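Other chains of the complex are left out, but the ones given are in their true place.
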Amino acid sequence: MIRIGIIGGAGYTAGELLRLLIGHPDAEICFVNSSSNAGNKITDVHSGLLGDTDLVFTDELPLDSIDLLYFCTAHGDTRKFLDSHSLPENLKVIDLSMDYRIKAIDHDFIYGLPELNRRNTCKSRYVANPGCFATCIELGLLPLAKAHLLQSEIYVNAITGSTGAGVKPSSTTHFSWRNNNMSIYKPFEHQHLPEILQSLKQLQPDFNGEINFIPYRGDFARGIFATIVLKCTHDIETIYKIYEEYYERDSFTHVIPTPIDLKQVVNTNKCLIHLEKHGDKLLITSIIDNLLKGAAGQAVHNMNLLFGLEETVGLKLKPSAF
Amino acid sequence: MIRIGIIGGAGYTAGELLRLLIGHPDAEICFVNSSSNAGNKITDVHSGLLGDTDLVFTDELPLDSIDLLYFCTAHGDTRKFLDSHSLPENLKVIDLSMDYRIKAIDHDFIYGLPELNRRNTCKSRYVANPGCFATCIELGLLPLAKAHLLQSEIYVNAITGSTGAGVKPSSTTHFSWRNNNMSIYKPFEHQHLPEILQSLKQLQPDFNGEINFIPYRGDFARGIFATIVLKCTHDIETIYKIYEEYYERDSFTHVIPTPIDLKQVVNTNKCLIHLEKHGDKLLITSIIDNLLKGAAGQAVHNMNLLFGLEETVGLKLKPSAF
Amino acid sequence: MIRIGIIGGAGYTAGELLRLLIGHPDAEICFVNSSSNAGNKITDVHSGLLGDTDLVFTDELPLDSIDLLYFCTAHGDTRKFLDSHSLPENLKVIDLSMDYRIKAIDHDFIYGLPELNRRNTCKSRYVANPGCFATCIELGLLPLAKAHLLQSEIYVNAITGSTGAGVKPSSTTHFSWRNNNMSIYKPFEHQHLPEILQSLKQLQPDFNGEINFIPYRGDFARGIFATIVLKCTHDIETIYKIYEEYYERDSFTHVIPTPIDLKQVVNTNKCLIHLEKHGDKLLITSIIDNLLKGAAGQAVHNMNLLFGLEETVGLKLKPSAF
């Protein structure tokens, strides 16, 4: 059993992580640290687990008792923690914040997108779990990057569910506002762009990085639906072949010849990708569940890699479908 | 023109009131008082009015310049205001809070449900605008009360849209929680029960008042859908006749022989009522838009009565239907 | 491995059953019979399984090759099938239609509500899987029936998701109509009432059967949210004790002291029950996922019982929560 600690257990990604780990045959949750909820039951916050667990939040940090520490902290807080604590030797870390996703000389975190860095993740000790938009968009583009086919500007439109905005109520997550509504935010400037660029350049170093990315707030709770358009001179059969070869060893990312819709991936750890050619344009549709493949599911996937398990353990989830 | 002031202009009912008054041919909005928003445009808060108005919130209270003062204040605040201010003679008041809905010797407010108190409202100066649940449930029961047919316990289940919970974000109005969810709150103890009892006893003084009322939080924004079940020995034709006679002079409340659904009233000032008899039980379905017939629409209706206008002026709204 | 055949594989319950069985460690799907879809891939219809299965619908019926036959047929069609086919000896049957839910001398089906008939199901060969509303309402009332406390009329209001209406498009499942809408159907006359009465009388034979049941069409896809009100002279502590004792051996039904909301059970096989006392009234809230505990999940639960497996195998599902 992998003994696990979680820091920051009250948010949405922590909840999803707990829902996954409770059903994971090789995971044992040793503590869930949440200063604001210390003493409360997990189910007081994550009530979908009623009947499944008696776990209680703690403000203690028995780091010596665990093999793996998950950070479900706000951006910036993982770095603050690691700057002020020394971790036991051999303790592994998976960070779901964005603190260590960009390579730098001051840290050893690997960018934990298995479809890009599986081999290195297996040998790693520190994993920076990718962002949700980043995961969805990178998976839509990596095969082209590997084939050095990113030769034009890229136009990305991606619609996210409300859980991407976190548990704290706000005007843009107010039901009265968001229900049946549509809007955009941070166009061309979303904070996931740097990690997307880093990943694409890892495979195609000459990529010039022009990504015109418009994120949308969708009126649904789970999922990211992304369309990507770019110029491409290859025919569609060749493109499909490139994608199928890229993902042939991957358990969760599938290239689909028919048009796809978001609910095909909701409550799964899958990424589905569909491709069409229209004139000189390649249209890529890429969909994930933002809380799973875009966060906690990928974090468990990375745990499986870190500890030498079959990568799908605990992640063969029943799709909710509806 | 009726010159109008509004106190507490940033909430949902104030927004709906503004949307109505801007289209009302006999209304002139003189000021909208909001301490927190003073200096901001109305459209900064009520952005559905973009292109319709250049009004600006104020922290001033030029009460001498107006004919009618609307209170869109939090419960308790109208009373505080009136206790600490003296109003100009002849200034009329419509209060959308619940402060003066219950008759008492210390105030002269009339309970402004036109289907119950139209005549008195016309002669009144102070109107307490009914609550949304109260309006929907009272309209479903008043004809029976007038016929003294409330002789058993009454079972009420009523589902409200999220706008009933106000503009302030909270955990139960968080989109991620409320979307596709269902829950109840304050069962048997909702704060509108006293005004419902008062209205029913006004017509049937011997009513013993046993109402088992379960309010539900619906996963939609607008509307209240109520079912009411009670014992009744009369046949359905007689019951329909009683309802049709009761509402024959009313412009907004209609008795409908076919089953009804909530969107038939959304964005209208209507109340639709459908009746069925099953064995010895009478099933009443009653539906309104909580922001219109349940709040701002009824407040404009009351204004029309106070100032001697045709009661439907400004309230013949296009149903949204979808 | 339990070798499984499914008849009627294109509907919603069949889809959910397939999504469960594909993840069930002891199940092997041998054939999925659908005359209209013969030759098509399962994923053409149940696209949430893209990447999970290569199964193809068939119009063949190799009944000799299987241990268990599921009927996901329209009401009436299971009976027609069994009247016109003879099944191999030892082949077990679970019928998700309503054809055999009511006891009769012309059949040997057991009513497969594990919380009521677990022991008999384990010894049975034919199981009639309960209806979704019936499951939710019976679980809310069985402990009282066992204690012979059903001594007054019962008032039930239950809101169902759109998947309860099946895959065939219709005016009341049209998105434009149902979105943000609310309505009722078949009040006092729902077809699940007979099985509910049968189950309650099984434990309390003198129950007089007055159930005033109003079903609602909810504007969500999955789940049933039911409130039940009846007179009860016992105090709430006693009632809780009765419920906890009744369900203490059950894996999926939990009695919860805090108010519950529908999404706590969505995408799980759980039933959650909450109890409150108000005056002389007992208020019971009971919630399930209509496709799981109300259909396919219970059908897998019954399979586990029929074949002597631990009853939770394949049913420890990650709640979707959002």
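Labels A, B and C are assigned to the chains in the order they are written; within every chain, residues are numbered from 1.
Everything below uses one rule, namely that contacts are C-beta pairs under 8 Å (C-beta built on N, C-alpha and C of every residue); 3 or more make two chains touch, one makes a residue touch a chain.
Quantities reported herein were computed from a predicted structural model and do not represent experimental measurements.
Visitor: Going from the 3 copies shown, figure out how many the entire complex holds in this file.
Guide: 4
Please note the rule applied: only the chains that are shown with their structure count from here on.
Visitor: Which one of the chains is farthest from subunit C, going by Cα centres?
Guide: Greatest centre separation from subunit C goes to chain B.
Visitor: State the superposition rotation angle between the two copies subunit A and subunit B, fitting on C-alpha atoms only and giving a multiple of 5 degrees from 0 to 180.
Guide: Copies differ by a rotation of 180 degrees.
Visitor: Rounded to a whole Å, what is the gap between the Cα centroids of subunit B and subunit C?
Guide: About 40 Å separates the centre of subunit B from that of subunit C.
Visitor: Can you give the whole-Å distance between the Cα centres of subunit A and subunit B?
Guide: Averaging C-alpha atoms per chain gives centres 46 Å apart.
Visitor: Please compute the C-alpha centroid of subunit A, do the same for subunit C, then give the distance between them in whole Å.
Guide: 34
Visitor: In subunit C, what residues contact two or more other chains?
Guide: 179-180, 221-222, 260-261, 263, 266, 322 - these are the residues of subunit C that touch more than one other chain.
Visitor: Which of the residues in subunit A come into contact with subunit C in the complex?
Guide: Where subunit A meets subunit C, its residues are 12, 15-16, 19-20, 23, 46-52, 161-163, 179-180, 221-222, 252, 254, 256, 260-261, 263-268, 270, 272, 291, 316-322.
Visitor: Would you tell me which residues of subunit B are touching subunit A in their complex?
Guide: Against subunit A, the touching part of subunit B is residues 12, 161-163, 165, 167, 169-171, 173-180, 219-221.
Visitor: Which positions of subunit C touch subunit B when the two form their complex?
Guide: Against subunit B, subunit C makes touches at 155, 157, 159, 176-177, 179-185, 187-189, 212, 214, 216, 218-223, 225, 227, 229, 259-263, 266, 276, 278-279, 281, 283, 285, 322.
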